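Shown next, in structure tokens, is the structure this report addresses.
Removed: one protein chain of the complex. Kept in place: all other protein chains.
Note that the chains are named A, B and C in the order they appear, and that numbering of residues resets to 1 at the start of each chain.
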Amino acid sequence: METRKLKIAIFGGSGYGGSELLRILLFHPNAEIVLVTANEHAGKAVGEAHKNLSGLTDLRFEKAPEDLSALENFDVAFFALPHGQALKLVPQMPDSVKVIDLSGDFRIGDAEIFRKFYKLERDVNDLQKQFVYGLTETNREAIKGANYIANPGCFATATLLALAPVVKGGLLTGKIIVDAKTGSSGSGAKAAANTHHPQRMNSFYAYKPFEHQHVPEIEQHLREVGTFKNDFVFMTHSLPVSRGIFASVYLETTNILTNKDLKNLYEHFYKDSFFVRIVEGSPDINWVKTTNFCDIAAHSNGKQIAVFAAIDNLVKGAAGQAVQNMNLMFGFDEKTSLIFAGSNP
Amino acid sequence: METRKLKIAIFGGSGYGGSELLRILLFHPNAEIVLVTANEHAGKAVGEAHKNLSGLTDLRFEKAPEDLSALENFDVAFFALPHGQALKLVPQMPDSVKVIDLSGDFRIGDAEIFRKFYKLERDVNDLQKQFVYGLTETNREAIKGANYIANPGCFATATLLALAPVVKGGLLTGKIIVDAKTGSSGSGAKAAANTHHPQRMNSFYAYKPFEHQHVPEIEQHLREVGTFKNDFVFMTHSLPVSRGIFASVYLETTNILTNKDLKNLYEHFYKDSFFVRIVEGSPDINWVKTTNFCDIAAHSNGKQIAVFAAIDNLVKGAAGQAVQNMNLMFGFDEKTSLIFAGSNP
Amino acid sequence: METRKLKIAIFGGSGYGGSELLRILLFHPNAEIVLVTANEHAGKAVGEAHKNLSGLTDLRFEKAPEDLSALENFDVAFFALPHGQALKLVPQMPDSVKVIDLSGDFRIGDAEIFRKFYKLERDVNDLQKQFVYGLTETNREAIKGANYIANPGCFATATLLALAPVVKGGLLTGKIIVDAKTGSSGSGAKAAANTHHPQRMNSFYAYKPFEHQHVPEIEQHLREVGTFKNDFVFMTHSLPVSRGIFASVYLETTNILTNKDLKNLYEHFYKDSFFVRIVEGSPDINWVKTTNFCDIAAHSNGKQIAVFAAIDNLVKGAAGQAVQNMNLMFGFDEKTSLIFAGSNP
Partner (left out) sequence: METRKLKIAIFGGSGYGGSELLRILLFHPNAEIVLVTANEHAGKAVGEAHKNLSGLTDLRFEKAPEDLSALENFDVAFFALPHGQALKLVPQMPDSVKVIDLSGDFRIGDAEIFRKFYKLERDVNDLQKQFVYGLTETNREAIKGANYIANPGCFATATLLALAPVVKGGLLTGKIIVDAKTGSSGSGAKAAANTHHPQRMNSFYAYKPFEHQHVPEIEQHLREVGTFKNDFVFMTHSLPVSRGIFASVYLETTNILTNKDLKNLYEHFYKDSFFVRIVEGSPDINWVKTTNFCDIAAHSNGKQIAVFAAIDNLVKGAAGQAVQNMNLMFGFDEKTSLIFAGSNP
């Protein structure tokens, strides 16, 4: 067993992505968080902002260093910042430090598409080409050798894990409809009108019809996984729970697949993937909340197929998968520090 | 203004359908609830079972009469009973009493399909033929002259109101995907594992894949509304809210329709329908909860169309629509006793 | 029956207090809302901000007039503004217009205590003396003759209705403990950290220990209701529901009272008060939500008494009681436009 401790920096420790990175990495046997930044909380104890961590760490938030070359003896840096910030910081990082970016800044290869969906200019497209898309289960070998990881979006993770076996198998025909739903933590740690409790607790609504920024990374990665030229409809909705993503994926296959065929297909595809569980009936976000699991069920009506995938948006959809990727990049078991159970209830 | 008071019987007053019928009819200027049955609560005050009604009525639950011919001087009877019970009771009702059945017993014309989806035998198919399907907005004239109403299911109401303008316009092509979600009150007033609060409050899951019993009534009524021969995928999910249905309907049209075309189409179709509101962006179940409104928004991506519809499952999806139909059957304004606002928050 | 329509102005129509005033007054047979202000929404349709009212009114928000003397032919003005604003506006109102203020600006007689709890300076203490405290059930006669109403706070309403029968009866001895809980709508319509859904939905916590600004109005009004010199401990907590206040009041009485004595005491005290319901076991905010009811239960352990009171903070705790008071001030039945049922579920 590798026993050394990686020196870790977390940029953006006060949001929910940072909160979950801290929750996981503080208990990682091979990790030492040396720096965690949060400009507005600089000097404050981590356990004061994330009271769940009170009593569990003496770490304090710091301002990001002016000169990032000072981080040269770090092993890895996580960026859990709002879109557009890693774009400026990562180019300043010493080459010796591996980078895992949880934002969308480096996910999209095509600069034009990036500009369209993110409304940001990216003048570091050469750097972007060095980024490996961090969907662990479909990209494991590339991740092992990567120095730069673009960690997938939460919706993209659930959708891609639901689609990969079918696309890889070359079984897909016709259009795909993805009806995706997210919990309120997907909107981040800052209070806003759409997460105001009195209204949100009784709400369900759609948003960003046909325009969600996860669409291009899903399409791009499906083309990496297999042949993909299909019409793709992706619709996001807001759920009145704190955590969780549920994707209902509707598709057709070239051959008729029975429920049993589907089960075999998915179980085989994910046979070496501890964190994907093929379940009966339907997954439920209740069973994956706070965990790194993705639960999947697939059903056939003969011609029509429905695949359901559930994850925790902040764990498998963000910080958990980021640590899973870190584990692979440094030769650790990918499950290290990620085998924790959700709870019942 | 018609000022007489209809003599009303409610069979099944202790469930949520009955609860909402009471809430609405107690304040209806032309209604007098003379009988409300609930076998297990017989003798108990209505306000004791439905504590929201405490202080507002002196009504008591009664056992259903053995001999239904005793009801001959009633004007109308509502049946809000579990599936299979109206099937036995309605044939015993005097011809002079109009009937509004909130269950699925008389919705499906084809006895074979009824048997398949409801696992019930129906030997009163002649009687079934006299039933008019009570989707008010598409069937108004037939309802006015009806003696028997099969009140639509909650999922069916939201789905049909989303689809009717497109089907009526002959604009539909290709398959339809409906991703439908319901609040927990859709499971009824009796406690059960799937509505156990500790788990349900953090849950979202799919159920009955490809098998929901509302499918046949939707397909049947779409054929009444226009030409409908399309593949139809219908999937139901459970939401952690008390009330509300949200249907996301994905379809393609023969012609390219812009967002503006869609808005015109829907506004024109529902121009005389007070309870359908065409909204910007997305409907939200928060804004229709406890009301008889159906809020609808439609979006186009060129080829692909998404239509969102939100209702309260117990009002427009059950008791409210039932009263709306009663109003039409007896010559009252269809809005009578149904113009009440939801609340913010 | 008085059939004329009062000309009504609402200052502050975009918050939750204003939202509920609109919901109630739009359906009031003797009310015509002529002006509703909301500076940041000026020009916007009311149904756009309060989407529950979409389709139910053509009213638009306006800026508050510069010169309030222009309102001289109004009958009544409601002020549903943040604390401190009515303080400036009410003195400018024409004498001919009755005023109902939902804020705390004019509730406290003692200017020093007002300053301490509200951190505001009040140089209109003479005007304050004309204000009648609008707890309808204890102050009905004074309200009928009032031109100025200081509408009670939400916590104060629940607490005072629980305590009034005991204090009026001169039965109180020893100290009082009030453990009060509020839903998230009590924090208002603006998003804030303490109402951020991802956290609030799993939260319960105490706030403002020993310092809540409703303490002085409760103590002041108890001295008006009867003899009150007791120690008074009042503690507020936050509940993860949208609407509702629940007050648990612990006290001792001079004589031993049985449960039956208590029931008699409360039923007698509130025998002419339609909106107070004495219930068995415990009230539940579920049964009063969106209504003007206050449900109360009282239990005795011999020496120790516990009284529970539940209201909707925005209705009986704000807008509903304000309309109840308006009804009395203008000679209408106090129940006018306020007899609506909550819902089950």
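Annotations for the structure displayed:
To be clear about the criterion, contacts are C-beta pairs under 8 Å (C-beta built on N, C-alpha and C of every residue); 3 or more make two chains touch, one makes a residue touch a chain.
Computed from a predicted structure; not experimentally measured.
Among the residues B:L120, B:A191 or B:I256, only B:A191 touches the chain that is left out of the figure. Summarising the interface, chain B meets the missing chain with residues 16, 183-185, 187, 189-193, 195-202, 240-243.
Chain C residues in contact with the hidden partner, per the touch definition given at the top, are 175, 177, 179, 181, 196, 198-199, 201-207, 209-210, 231, 233, 235, 237, 239-244, 246, 248, 250, 281-286, 289, 297, 299, 301, 303-304, 306, 308, 310, 344-345.
Taking the complete complex into account, residues 16, 19-20, 23, 26-27, 50-56, 185, 189, 242-243, 274, 277, 279, 284, 287, 290-291, 293, 339-345 of chain A touch the chain not shown.
To be clear about the criterion, only the chains that are shown with their structure count from here on.
Here the CA centre of chain A is 40 Å from the CA centre of chain B. Rounded to whole angstrom units, the spacing between the C-alpha centres of chain B and chain C is 36. The residues of chain B that reach two or more other chains are 201, 242-243, 284, 344-345, listed in rising order.
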